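With one protein chain held back, the other chains of the complex are shown just where they sit.
So, chain A:
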């Protein structure tokens, strides 16, 4: 048996043989020696043309046709024309005076009473030339005033008769206490007058009255004044012949915000329209006559088109049935106007001012009807189809910039060596576009820019030029163009933006083909953007 001592010595020898620190590695600075690159998607957005236009064109409407083509509509709604505006009825104001002669006075004293009668046809006042058959009132009142300074009691009646001799209204009156002052009123609600129309009188009503004076002896005979008139009336319905007349509209203005930006230049719109839309409740036709159209741009310049250079427009249809309005749209296109509507739009007017007149019943139709609920609703609009070309458009926007957090984070994240921003655009719009972002200080002194020089980043989608130019599909985007842009932002560049407080964003470009041929924008044309970032980390530094 080996002694314990020998065992221990053997063990130590064996341990010493095999255990030793092979090497020492002293680290004063550690370098991971790797520069991994991590890519993450940041955001994505798909912008449809219709949505883009909606956002950009807040003041206008968007019209999408059946095939999806987009038009911008700028509209001015004109105050509707009511029945009262059309008829301009004034009613009547009948006055008469009874003055007894001496013989009549004596008869009054002798007999104790004397009666005076009158029966005549009196005209209901409307516009000159109207020959109404009837009028039914919706509201209003008929007042009768009889007054006299004389001392004789008075009694009597006054009646209005229709053309068919039926009694329309009858008012009795009496006053036994001098001075005589009688004021009566009856409602005209739902009262119908049938008028006499002849060579001598139009819109006539037969007014008959009888006034009896009473006497119990001597007295003072003074004139008796009779007044019969209409108060605050409205016509519920009227029929007959309404004489043609003109109602003028001046300075009706359409705001075309598309041209508010003076930088929107060199825009040629193919086939724009100036439309007049009518919704006619009246049972009579009308006509539109344009006196003058004036375009005014943001610089204050004007372009005037005289009405004589605009072809006659078709009539405005009459309602054929009560309660069913007739719709009419009168269109002025390039063929009806000289210079053309395209020329007018090329001028870039942000206001279009119209002076025009409505001719009521231009064809002198005899039997027409109107009711008090009838209106003529109308608007005046400019329709701008997104079909045309634009060369060298330029949009500039300035926005405040706050990179404080980014600066702080960048200084703290020392491992980020560089940041590559990747922009992937699938452009389904028929526009080439470029963007430049310039970072400036508070005095707008440039500090840095996204690109060294402005460049077209998004190429236009291919467009259909195979069909004829008049074809609705001409100029339509028929595919997409994909562009991938990488912008490297080294850390030094990020830190250099420390003093940047403003960011000037400039978007520029033109329609496909450098703006040399028209393109057409459709509602489902899409612009898809994907934004990603690739961070290159440098884990070499010892921090």
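Rule of thumb we're sticking to: a residue touches a chain if its C-beta (ideal position, glycine included) is under 8 Å from a C-beta of that chain, and two chains touch if they have at least 3 such contacts; residues count from 1.
Keep in mind that, in the parts below, contacts and distances are computed from a predicted model.
*Asks:* From the names "Carbohydrate ABC transporter permease", "Carbon monoxide dehydrogenase medium subunit", "Conjugal transfer protein TraF" or "Cytochrome bo(3) ubiquinol oxidase subunit 3", which one matches the UniProt record for the unseen chain?
*Replies:* UniProt protein name of the non-displayed chain: "Conjugal transfer protein TraF".
*Asks:* I'm checking contacts with the chain that's been left out. Which of A:31, A:248 or A:498 qualifies?
*Replies:* Considering all chains, including the one not shown, the answer is A:31.
*Asks:* Mind listing the chain A residues that contact the chain we can't see here?
*Replies:* 1-4, 7, 10-11, 14-15, 18-47, 51, 55, 422, 424, 484, 530-534, 537, 542-543
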